[in-house]
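Below: one structure in structure tokens.
Here the complex is missing one protein chain, while the rest keep their positions.
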Amino acid sequence: MIGAIDRRVIYLLVLLGLSIPLLKNYSVRPAPIAAAANLYQLVEELPSANGRVALIALDYGPNLVAENGSQARVMIEHLMRRRIPVVLTALYAQAEPYLEALPQEIANRLMLEFPDQRWTYGTDWINLGYRVGGFQVLQSIAKSDNLANLLKKDARGNPLTELPIFSKVHTLKDIMLVGEFTGLVGMLDIYLQFLQTAEYRPPIVHGCTSITIPDAYIFLDSGQISGLLEGIAGAAWYSELLSKASPARAIDESRVLNTGLGVAHLVVIALMILGNLTMLWNRRRSE
Amino acid sequence: MSWEAATIFVGGLGTLAIFSFLAKENPFYRIFEHLYIGIAAGFGIILTLKSFLWPQILQPLLGLDIQTYPDGTRSQAYEPLLLLYIVPMLFGLLYYFIFSARHSWLAKLVIGFTLGISGGAAFKGFFNGTFPQITGSFKPLLVFSEQQFDWFSSLSNIVFIATLLSVMYYFFFSFRSESRALGKVSASGRWLIMVCCGAYFGSTVMARMALLVERLQFLMHDWWRVVLGMWT
Partner (left out) sequence: MNYRSRLLRLFTFLGGIYFFLEFVLPESFSLAWLGAPDTNITFGKFTPQISNGFITVGAMAIGLGLYNLLSIHGAKVAFRRKGWINSVALLVGLAAMMIVTSRDWAGSRQVASDTEQLVMLRNFTQAIAADEESKAPVPPVITRNAALLSALEKTVSEVRERVTSQLSTLAQDGLSPDTPQHRVLATANAELQVALTSVAQLQVALAADPASTSRHVELATALSQAAVAYRQILSTAYEQSLTKKVYNFFFIGIFSSLGTAMFSLLGFYIASAAYRAFRVRSTESALMIIAALIVMLGQIPFGMWIWEGFPELRLWILNTPSAGARRAIEIGAAVAGLVMAFRMWLSIESESFSEPKK
């Protein structure tokens, strides 16, 4: 009988299997993800903002940042390239520092790519910060006829009435797109359920962690979400499309991560096959 | 060492401490685990004050958002209705009676109230969230596109509806039938759930490995660069 391999040996195999491509910075073209391509097209075809904004919700913490962070990065970058003002918020406390750091990082990268252009806080993006209250916040946003009065200040303490981005934003109808990036169970549901009125429902796009991909597809199928980014694979394909449209764009790490992820999958598949072969071998021997 | 380098260095140290758990539980891992819990708790408390209690409640309640002009006049009059916020504040303080053996029932009032909020909101949630799922399930069994019969889409829709109905039937424990035909429907529902579970497993592998790949990437590139910088 072949005994089971010690779990620490398996851990070592995983570590070795992943280390080699990562050390060599090995990267291959990601697999095409249809949902990411459709979402790219949707954002590309958005009309000019004309005072309206895109509301991006980063509802993830350190445990989900690898996937949701990559997705949010490419989506916000695309919106910024299209000069669609972005309003960032979160209903999850642990996302708060990412709300501040992520758009600034993207703006800096864009300004390096386009030295004659600027992306500034207050005009191209603002951070509303973490909002306490869950579905009640979304319900209030939907019902409000004066969002600046409702939300009062941004995360830095600036009154929203003083920020150029909010000068024409009054009601839910002035939100042209909602992007929800989360892997938390039930979080997307509350956006779908409460961020709407009888007259208007903003198009909602979703960046999900890979675990919730099968869940997200039922909402994509019913039309409740208009676009979907599936884990790092979705972010990598979206990044590929952005690079294709902007050849001068700096390569981001999603391609290398995606390749490493591909190797990780092969390791797991190999272990699955090995486990079943072990079982078959032991069964034959005992027969 | 700059703050940025120190941030990366301590991040790598923490990562290695957590990874040491794979070999064996050890004090190094335990200390960092407790540090993580402490930081998460401290962060959350201040954030609630910063994001909500101060700007939305206390500042307007105390009139601190009213500007006083250089000539002594004010930007707006104080709104007396804001004093009503004292009521939920006092009601919320009942939470702390949970620490009293004799008066803990007062804390149950607040907990019950909070659960009642979720209960009342569930109706809207159901009708806005689940109804489109139900209506979206009525797919055409025969699909025509550009005047031609679309075999693939028609077959896909048939499989979708068959899956939906057989899985729903499988979960209808209350109405178990002895009929062989319905037994096969239940069995097919179970098989299709397995296909769904397989899809979940495949997706879960990507989710779990994504974090691991990101951490290894961080250790091998960002952290290692900082460590080399310290030694050279």
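Note that the chains take the letters A and B in the order they are written out, and that residue 1 is the start of every chain.
Methods note: a residue touches a chain if its C-beta (ideal position, glycine included) is under 8 Å from a C-beta of that chain, and two chains touch if they have at least 3 such contacts.
On a predicted model such as this, the values are computed, not experimentally measured, just so you know.
Q: Name every shown chain in contact with the chain that has been left out of the document.
A: The chain that is not shown is in contact with A, B.
Q: Quick one: which of B:Gly116, B:Pro140, B:Gly183 or B:Gly229 touches the chain that's been left out?
A: Looking across B:Gly116, B:Pro140, B:Gly183 or B:Gly229, the contact with the absent chain belongs to B:Gly116.
Q: List every residue of chain A that touches the chain not included in the displayed model.
A: On the side of chain A, residues 4-5, 7, 10-11, 13-14, 28-35, 61-63, 65-66, 94, 97, 101, 104, 107-108, 111-112, 115, 118, 120-122, 132-133, 136-137, 139-140, 143-144, 150, 153, 155-159, 162, 164, 198, 210, 213-215, 217-218, 221, 230-231, 233, 258-259, 261-269, 271-272, 274-276, 279 touch the unshown chain.
Q: Which chain B residues would touch the chain omitted from the figure, given the whole complex?
A: The list for chain B reads 3-4, 6-12, 14-15, 17-19, 21-22, 27, 30-50, 52-53, 56-57, 67, 69-73, 75, 84-85, 87-89, 91-93, 95-96, 98-99, 105, 108-124, 126-127, 129-130, 133-134, 137, 156, 159-165, 167-168, 171, 189-206, 208-209, 211-215, 218.
As a convention for this text, only the chains that are shown with their structure count from here on.
Q: Mind checking the centre-to-centre distance between chain A and chain B? Centres are C-alpha means, answer in whole Å.
A: Taking the mean C-alpha position of each chain, the two centres sit 14 Å apart.
Q: Going by the contact rule at the top, pick out the chain B residues touching chain A in the complex.
A: For this pair, the touching residues of chain B are 22-23, 40, 43-44, 47-48, 50-52, 55-56, 65, 117, 121, 124-125, 128-129, 132-133, 135-136, 196, 199-200, 203-207, 209-214, 216-217, 220-221.
Q: Residue numbers of chain A touching chain B in their complex, please.
A: Listed in rising order, the residues of chain A that touch chain B are 8, 11, 14-15, 18-19, 22-23, 63, 65-67, 93-94, 96, 129-133, 135-136, 139, 152-153, 155, 157, 183, 189-190, 192-194, 196, 209-214, 218-219, 221-224, 230-233, 253, 256-257, 260-261, 264-265, 268.
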